[in-house]
Every structure is written in C-alpha cells, then in structure tokens.
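All remarks here apply to the structure that follows.
Excluded from the complex is one protein chain; the other protein chains are retained at their positions.
Labels run A and B following the written order; every chain starts at residue 1.
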Amino acid sequence: MEGKPEDDGGDLTRRGFLGGTGAALVVAGVPTLGGVGVEEEGVSTQLLEAVPQTAIRVTVNGTEHRVEVEDRWTLNEFLRDHIGLTGSKIGCNRGECGACTVLLDGEPVYSCSTLAVWADGREIVTVEGLERGGDVSPLQQAFMDHNAAQCGFCTPGQLMTATALLDRIPQPTTGEVREAMVGNLCRCSNYNAIVEAVLAAAATSGSGGAQ
Amino acid sequence: MSSPQTSQQVGPMDTVGHDVPRIDAYERVTGRATYTGDVRLPGMLYARVLRSPHPHARIRSIDTSRAEALPGVRAVVTHETHELIYSSGSIAGGRQYSDAAKDITRNVRYMFDNPVRFVGQPVAAVAAVNRHVAEEALQLIEIDYEELPFVIDPEEALEPGAPPIWPEGNLALDFRNEPRPSGGTSGDPEAGFAAADQVFEDRYTTAFVQDAQMEPRSALAQWEGDKVTIYTPTQGISNCRHDNARDLGLEDHQVQIICKYMGGGFGDKNGSYYFDLIAASLAKEADAPVLLELTRKDDWLGTHGRWHTVQDLKVGVAQDGTVTAIGLRAYSGMGPYLRRSGGISGIDAYACLNVERVIYPVHTNRMVSGNFRAPSDPQGYFAIQSMMDDIAYKVGMDPVDFALKNMRRPTEEVEFTNYFLEECIAQGRELFDWESRWRPEPGSDPGPIKRGAGMAFMMFRSGVGPSSAILRVNADERYTLFVGVTDIGPGAKTTMAMIAAEELGVPLSQVEVVWGDTDRCPYSVGESGSRTTTQTGYAVVQAALDLKGQIAEKGMPRGDDVLIASATPTPSTQGKRRMCFGAHFVEVEADVQLGHVRITKYVAVHESGRILNPLPARDQIRGAAIQGIGQALHEDLLYDPRNGHPLTAGYYGARHVTHMDVPEIEVTFIQTDDGFGPYGAKTVGEAGIILGPAAVANAIFNTIGVRMKDLPITRERILEALA
Partner (left out) sequence: MKAFTNQNARTLDEAVALAQQALRDGRSVSFVGGGTDLLQLMKDKVVNRPGSGDPDVLVNLKTVEGLDEVTSSGQVVTIGGLTTLEALVEHPVIRDRLTVLAEAAESVATPQIRHTGTLAGNVVQRPWCWYYRNGFPCYKAGGNRCFSIAGENQLHAIFGGGPSYIVHPSDLAPALVALDATFRVVGPEGERTLSGPDFFVLPSQDAEHENVLADDEVLASVALPAPGDGVRSAYHKIMDREAWTHALVSAAVVLDMDGDVCREARIVLGGVAPVPWRVPGAEALLAGQRVTPELAREVGAAAVAGARPLSKNAYKIPLTRGVVERTVLALATSA
C-alpha cells in the first residue's frame, strides 16, 4: 500500500443517521414545507412555502384519475396513500427489493423510485388490476396452486414482473424467468416455488393476462 | 394421540398429508391481504423515529421546540417525556417470555435510552399529519451529545481497559445477573483429550445476519379511553399484549393486539417491540391514531439479527476416527443489550460426551443481536461440522463415514421418541450420488472450473408443550376455529384448519379460522420455536375431540345455538428427547481464477415426523436452505471499527440472494409418527436453515482444496485464500 496520509476515520462530522435525519449538526434553516408559515417563538418568521403540487391525469387499473399530487410524492405513495391501492408494498423505498413493482405502460418499474408527477398521461397496473371479471389471472391461479406466496409481502411485486414477462414471452425458459424476475427479492426465499408458478402459468395459458 | 406408538413410515390421511393450497391464497395474490402498514384509520397520523448517529454517547440536552412548532406536527416524544422501560429489550440471561426474568434484569433498556449505545438506537419520535412533515420535524430536533468511547469487536470488548458499556463490564449478565460465560462441562474432557491420538485446533467465525423480513416493521396505535389497540407485525399476539401492557402500566385486557397478515417473521418477533410503545405514546399525546413506520434502514439497524460468533474449537480423535473430546471457547456478539442467549449449538449432534464449552455473550456497541430462525444453530453447525469435515480428511476418512461413526445415537441414558438421522444421511447420500460427486482428493479437478461436494447433518429440538384452541360449531355445520396464531409465512392458519377438519372428519371448506387478534383468540405460544404445528396444532386436536364428544352426546346444534369446545393441553414426552433430523448434500462449481462459487446441486433430506401439508412444508425447507446459502456466501453487516458505524445495511449492502443466485433445492421428507404432537408432526420451519453454511463450506473445501473458516465465503475471501 502506498504511503497515504493516515486517517483514523474517527472523529466524524456526519450529517447523522441516515444521512440527514440525525439532528446533532443540523443548522438553523427555513423549514420548506407545511403550508402557510406562522410566527412562533424559535421558528423562522419567514412565510413557509406551500408544498408544490401538480395536476396529473393517470389511468390506474383502467380507471382514469385526474388529481393534484404533491411533486414529491413517489408513485407508490400516490397509489397506497391517496387512491387506496395498498397492494403494492414498500419493502425498502430505495429500489433494492422489488415489492413495489407496478406496470407503467406495460413495463415493470419500481413505484418507489419514480414520482407520481412523472406518471402524468400514463397507464398503471397494480396487483389489484390483475383480476378480470372477478376471476384471477392464470398467473395468480398458478401462484395460489404452487404456494408461490409464503408471507406474501413480495408477492404483488413478483406478480407484476411475471405478468410483464409473460406478456412479452408467453413461453419463457427457466433461465428467462429468473433473469426477468431478478429485481424481486423474497426473504422467505421461496424462489423455487415462484419460478415454478410462472412456468406453470405459461404452460396453462401462455399469458399472464394483465393486458 | 398421547400414548407413544412405534415409529413407522406414514402416509396421507383424509385431509392431513395432502398438498393443500393456503386457505388465504386468494387474499395473498390479489393485494387484498392487509398488512399492518396497509391499515388506514380516520384521522391517522404518521410517525418517524430519530436515531442515534453515535455508537455510544450521552445526551446532554435535547431540544424539540423547533420540531414541535413545525406546522403539522402533533406530538414529539423523547426520553425526557417518556421514561418507559422496554422490557423485551434486555433480558437477564437472554431468557424469553418470563416476567420473573424481566423483573430481575439489571441492564434495563428503555424505549428511549440515555446514554445511547449503538448507531440506530431511537432517541425521539414525531407524529405529524403526513410522513414528510414527520421526517422534516426530525431534522429540527437538536441534540447535544457527549460522545463516549465505544467498542465494536467482542474479543476486544472483554480486554482489560475496554470501554465499559455497562457498569458491570461487557460480559453479558446471566439470569442471576452475574457476568459469567454460558456452557459447561460434561464427561471428562481432560481424559478425552489425553486418550486422543491426534488433537486438532482451529478458529471459525460467523457474521451477523439480519432477519431482514420484507415488511419493514410498523405499528399503528389507537386509544379508546384507557384501552389501546395496537396493530403490529408480531409472531406472538399473546406475548406481545402482555409485554406491552406491562410496559405501558396497563392490565392485559386493556391492550388489544391485532396482527393479520405479516410480511415475514424469522425470529424474535414473539413479543413486543419498542416501536409499539412509541406508537402508543405518540397516539396518547396526539389523541389520534398513529402509524409509526420504520424505514428499511431503521429496521435493519434498529431491530436485530443472528449473533455473530468467534469459535475456537479443539477436537481429540482416536486412531480409528472416533472423536474423544470436544472443546469450544467462543464469543457471541450481542450488541449493547442481551436480547437473547448468544448460545452456540451443534456439538450435541455428536456422540462424544467429553465436552467443555465456554461461550461468552459479549456486549459491544454494534446493533442488537437476537433470534433468527434456529437462533444458535447455523453458526454453531458451520463451525463444528467444518471442523469435523476437516478432521475426516486429515484422518483419511470419507466425511460421510466420519459422520456416521461419530454422530449422536440413542443410548440407554438418553432416549429419543424416535430416531431417523441415519436414514436421512443414507437417503441423502444415495439421492445425491455422493460417490460420483465427492472428490477423494480435495481440489483435484484440473480447473479453472472445479467441482466438489460436501455434506452436513443435524438434529433439532421438536418439543411438545402448552397452547390453546377454541372450536365452535353452529346449526349450519360451519366450524369456527379460534387460534391465537399469526400467519408469518409457513401457512399456520391453513395447517390449523386442516387439523380441525381431519379430527372432525369434515371437509376443509367447512372450517373457518379466526386468528391474529387478542380480543378474539385464546392464548397462543406464538409463532416461534417452530412450535405452532406441534403445540397449537395439538390443542386443535384436543378441542376437536371435545367438540366431537359434545356432538355425539347432544347432536348438532339447532337454530341459533352453538356448541363450543376449548382445550389447553400440556403434553409431555415423559423424559424422552424429541428431535427432528436432517442431512444436506451440496455440490458446488468454483471458478478458481475468478473466485466464483455456484451451487449446482442441493439435496435436503429431513425427518420432521408426519408432514401435515407437504406443499408449504417443502417450501419451508427450500426457503430455509436458501437463507442458509445466503449466510454461507453473502450476508454480513460490516462496521468501520474506527467510528462504530455500520456500512452495509440493507438488501443491496448485504448482497441478498436473487432469483439468479439460487439453485433448485431438492427436498425429501422421511415421514414418521412417534405418537406425539398432532399425528406425529414435528418441527419443520427452523430445521432447514441449520445446515446450509456447513454443507456449502464443506463442498467448497472439497472443490478448491482450501478450508474457508470465516462466513460469509465471499469471492474476495476465496481469491485471497487462493492467492
């Protein structure tokens, strides 16, 4: 190793736990949200900005929504907290687990890692939109039959990714299923059963049946 | 069912023993299954927790005035406002679920502690109209910390002069509040080592492994008068209620715990968690329902995972390959609170009785360790079975023959309810085709791509014990089963319904299950120790027997009448040891130039008594084996010892396995009925995880010819070992 200046790495001046949420070193600043500011002791007397909002039009599971969203809402937040579709889960909120996967114009995306405002004019399908006329899709049926859900928390995401796969490749190989679904973790580690279910759905119908 | 029968191979019954999809599979595949974080109550607030950025620090002052003044903030709580003891947080001797143990615990953990003792420890919480305001408010809390010396490494923590985390020092207190290692001596180790022809010594280490269930923990609390309802992901609603009632200063009946669907529980959730207390405190302050959500990082660092270990092993072996003595001196890293025992298992799977064990559960300023699926086993089995595998080669024996020679068998002194370890090994050896996959000369393939094989074997407690069930039938012949289980993934709800249907002799479709709510369900031991099937399932059998008797006597109820039976049996094995058994055989392919390891075959043979529902049981073993592979090859929580900060929290940081990383796990059950439990059922859930690290490590040795002694066995470590 080269002769580098030694740094013992201690004596941190960190922004705190999780980057910024520790407050030991937070300097006074103007809070940037919360509607109209009020004058209170110890708080900035500046008027607080309103939280920026934008009107968007999105189609979710076939239903059109014209709504005002806060610019900072993730797509997942919009779906879960504002139109009541809690099927899509938050496992990490940072694109490292896949539980929040939804279809955006038919393609799987992490709804935690994109903003609702960016979905303006686009079509979204969530796990709640997979049934047709009260019947589960062949893929959902295969998930039931093959025990593809253990705790079930990753299941909505797995279903959405697999739905997109079967729409694109109706008869995938095992390898294609694994590659397509690599972005959906399962801590129950029920990977074998999930892949078997996807292959079984392909064998029975050749289609996941979302679109 | 209570009189022991001769063990025998068994087949399917009317309902039990058939592949049955979960009775709630539809809810799980349609997004209808409601998890704690999905519950929405009118006027509900969102809460966030502020956590310590220091591994050890005293809080000189905490100023929440700016946070409280932020529009939208409804409550702020800190150690100054709420001095609540979190009684599941630190328990003398690591004992569970005992008021007595909690009462004497000297090293108490508070909901918010001062000093803080690890990065990620809660110091304050905010409830606000939405989660963004709550997050923003956290940043307005100003804390003056006095940083204290800290220690990250368990061995260093026991050295003289190490920074004391508790006044008594860093060796955790046992159940008498005395700082003593666990373990003890059996037989005559000294004589055993003296009788050995060869004595081997080696050090093995295992890393911290987060339970890392997919659902980040959350709690939703709502007060009505002096009664609080807490929705929370718990593996044990009964224990959770009792813990929370005690810590909130309430009677049990003043607390209702609801846990419907739960996004995984791999241990240590059979009780309360501090965030239940925080949510309840905030809800009281704000006079509104409060949903406290942990972020993934909050969850990773603020909960627990499998304790990491350093294990020095010493094994004496006679000329003929018989193990004559075993010594273990070990350190288990527990973090600053002794949540669980820090034990290390595995040696008991050997017949050798001359054993000396000294295990130090050590406090450090890392995050808290706790139970993860077979809490003391995978790390212990990795060390002892790597050691024994290594010795087999050194004394010129096939590791399977060495196992068969030295494994524990029933003796006159120690009887088993039944014993199938040898069958597991024999079947595994054959199914795997050990003779063709195992290399007598380790690392002998020409390379750079090499193959080889390894195995490991185990036995695991499968006790019987108390639990409760209530069964009701109405005039429509609809049966309602009330059990205090929470369905954390294995399918307990379905299994309980199957047992009721079997014993009642009715179709499964006539049985409905009420679960996961302390106001509606009887006591349950909770979903830990893999005992829901064996204990609560047995109570279901007893309740069904009672109900059948009532029906025989009185006839089916008419009109609005119902018949109700309840059972709280306390079965016993009359002194016999009740164990389940297993053997795993693994083949790996290693690219020695690029340090890459791929598992090419994985055979798991288990005896877990009668398998009540083979479909999910198979996936318990497959999933557990894959978790074991993750522990073997990937998972860790790296700390920078210079500043006490964790660097690899999260699924990305810990390199969790993906769809592309996992092999197909081939599962075989040897089904038996020893006359205990419901229809002879034994433990399944934890058994599958025990052998992955040992079997994979042994296969890697056979493949590359170098013994990997530290988990995880990463590419980096393989390249370093081969360099």
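As a working rule, contacts are C-beta pairs under 8 Å (C-beta built on N, C-alpha and C of every residue); 3 or more make two chains touch, one makes a residue touch a chain.
Since the model is a prediction, treat every value here as computed from it, not as a measurement.
One chain is missing from the display, and on chain A it is touched by residues 1-2, 4-9, 12-21, 32-33, 49, 51-52, 54, 70-72, 74, 93-96, 98, 101, 104, 107-110, 113-115, 117-118, 161, 164, 179-180, 182-184.
Taking the complete complex into account, residues 132, 135-136, 593-596, 634, 638, 640, 642, 645-648, 652-653, 655-658, 660-661, 714-716, 719-720, 723 of chain B touch the chain not shown.
Keep in mind that, in the parts below, only the chains that are shown with their structure count from here on.
Chain A and chain B, compared by their mean Cα positions, are separated by 28 Å.
Considering their complex, residues 8-12, 14, 16-18, 20-24, 26, 31-38, 40-43, 48, 51, 70, 72, 80, 84-94, 96-97, 99, 126-128, 130-131, 136, 140, 143-145, 147-156, 159, 177-179, 181-195 of chain A touch chain B. Residues 21-22, 25-35, 37-38, 40, 48, 50-54, 65-66, 69-72, 119-120, 132-133, 135-136, 138-145, 212-216, 261-266, 295-298, 488-491, 615-616, 618-619, 622-627, 630, 640, 642-643, 645, 650-652, 656-660, 662, 664-665 of chain B are the ones touching chain A in the complex.
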